[in-house]
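Of the protein chains in this complex, all but one are displayed in their positions.
Each chain carries a letter (A and B) given by its place in the written order, and its residues are counted from 1.
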Amino acid sequence: MKLELGKIEITDIQFSNESRIKGSTLYVNKKEIENLILEDEHIKEVKIDIAKPGESTRITPVKDVVEPRVKVSGDGGIFPGVISKDETVGTGRTHVLKGAAVVTTGKIVGFQEGIIDMSGSGAKYTPFSQTYNLVLSCDKADDIKAHTYERAVRMAGLKTATYLGELARNIEPENIETYETLPLMKSKEEFKGLPSVAYVQMLQSQGLLHDTYVYGVDAKQIIPTLIYPTEIMDGAIISGNCVSACDKNTTYHHQNNCVVHDLYKRHGKDINFIGVIITNENVYLADKERASNWTAKLADFLGVDGVVVSQEGFGNPDTDLIMNCKKIEEKGIDTVIITDEYAGRDGASQSLADADEKANAVITGGNANELITLPPMDKIIGHIDYVNKIAGGFEGNMTEDGSITVELQAIIGATNELGFNKLTAREY
Amino acid sequence: MKVKIITNNPLVYSLYSEDYDIDYQEISYEGILKKTRDYVHKGHELLTHPLSGSVKPNETPFKTLLISSKSKDLNLESLSIIENSIETAEKFLQRQKKYSDDIEKDFMEIDLSLIENVINKLL
Partner (left out) sequence: MSKYKIVHYINQFYAGIGGEDMANYEPEKREGFVGPGQAFQGNLKDEAEITATIICGDSYYNENMEEAKNKILSMVKEENPDLFIAGPAFNAGRYGMACGDIASSVEKELGIKSITGMYIENPGVDSYKKNIYIIETKNSAAGMRKAVKSMSKFGLKLLNNEEILSPSEEGYIKRGLRKNIFVEKRGSERAVDMLIKKLKKEEFTTEFPMPKFDRVPPSPAIKDMSKAKIAIVTSGGIVPINNPDHIEASSASKYGKYDISRFKDLTCEDHETAHGGYDPSYANEDADRVIPIDVLRDMEKSNRIGKLHNYFYTTTGNGTAVANAKAFAAEIAQELISDGVDAVILTST
């Protein structure tokens, strides 16, 4: 598959009478977005806001972040099986509004999660302090269940990102990058002298607020399988995962999967990046055994020399991670795994819920229990009193001046396990 | 396969007590883990991972686990998993948080959701 990704730089976002892109400014007709979202009768009311980098603004509780994209050529459309029809994506050309993001918030369950601070000490821990954000705060219709509300908010974010992406259809991108993955045998022939590498992506798949969808299919229901890296760039994988803020992958993270990008950078030079194996993280232990057996089998079947494995979430996924690592290493394939840590506030506790000496090559996204004090922000989009209930916050953690002390795990994307950030942890 | 449900979640109890073998007790999260450990020592096999979900042990008071109904010889894998889980949970449990009734209901729902797709699979 070959995909051209055309970037249209966005350096400002403003409300206007007409939704369009002029220069590098994204103009948004608020009313149209409202109407679009309120098509779903499960949403009673939506407030739409803008948050820009450097502003004294806090967004919370964040559900998902989505990047506006549009397929201008090639089969299918963005978010296949969910927004667009169920066609195979990943080829042709896709435009990206680089620098823009749609952020959804909503009180799906009371203890909601996730802070994005657009400035101050917390800003450097989230990538979304650098993006021009259109924030949707969705209130649910009365008497609907949590599942229904979650789905409604999820769709609202995807629909809005699709709407905005559409504005870029006929704009000529400033730069176009091409990504190509050949079918397996051709790839091995073409890059004969290079070690072949696959990416094993573990997807969160446990239940309400803990789900991921592949072409709209609930990842709890899949068995490990293959996918082209470029399909992921077209939104084939989307997030229904809201917990925990620091180590869940937002849809934006999926669309911009950094492991995919960094493997492509070395493709054809040091390695032959042959493709992606996706697997899940089910609660049922027998599923974990089956999935890891299958993942190792696929890696072996593909004849790869090495894999990068990324995970998602806290606790039991550490078991899947170690199972995958062990079983793949036992096939004689080199692994590098990416995780984050819960080493306690002092950093003295055991970081992972599972371990094995075969996992000798580990990348960490940092200790999620580390404390951080966030200064008060002038503007809050969302619901601030939920901060106490946010993961990592604690009773009385907000001082009179409005600054709050929370664990890093409260910040969206802070310890992301795709390796999205430059944060790491070292032993002192 | 016959399963036994161990839970402190009234919502899980109300939905499954009629059709399933269920050990329901209004004890703490930690209590559920330790009760499960006792069952493992008696030879029951752990069927679900105790650290289900990314909601932390000091946030949600609810935990539901599935074990085998029958007991056989001690399953070392099960023992290792439950012990590691207790160790991981203990890191958080020193800083237990308290929540309102509304929010407790939400935690019950999440805990239910994490287990119901497994129970449905085993029907």
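Here are some notes:
We adopt the following convention: contacts are C-beta pairs under 8 Å (C-beta built on N, C-alpha and C of every residue); 3 or more make two chains touch, one makes a residue touch a chain.
Owing to the predicted nature of the structure, the values given are computational and were not obtained by experimental measurement.
Every shown chain that the unseen chain touches in the whole complex is listed here: A. When the omitted chain is restored, the residue from A:38, A:302 or A:362 that touches it is A:362. Per the touch definition above, the residue from A:343, A:377 or A:404 contacting the chain not shown is A:343.
When the missing chain is restored to the complex, the residue among A:31, A:145, A:186 or A:266 that touches it is A:266.
In the full complex, subunit A makes contact with the omitted chain through residues 124, 195, 197, 258-259, 261-263, 265-266, 270-271, 305-308, 310, 334-336, 338-339, 341, 343, 346-348, 350-352, 355-357, 359-367, 370, 408, 416, 418-428.
In the analysis below, only the chains that are shown with their structure count from here on.
For this pair, subunit A with subunit B, the centres built from the Cα atoms lie 28 Å apart. Residues of subunit A that touch subunit B in their complex: 109-111, 146-147, 204, 206-210, 220, 243-244, 247-248, 282-286, 288, 313-316, 319, 342, 344, 349-350, 353-354, 369, 389, 391, 394-395, 409. Partner subunit A is touched in their complex by these residues of subunit B: 46-56, 59, 66, 81, 84-85, 87-88, 91-92, 95, 97-100, 102-103, 106-107, 109-110, 113-118, 121.
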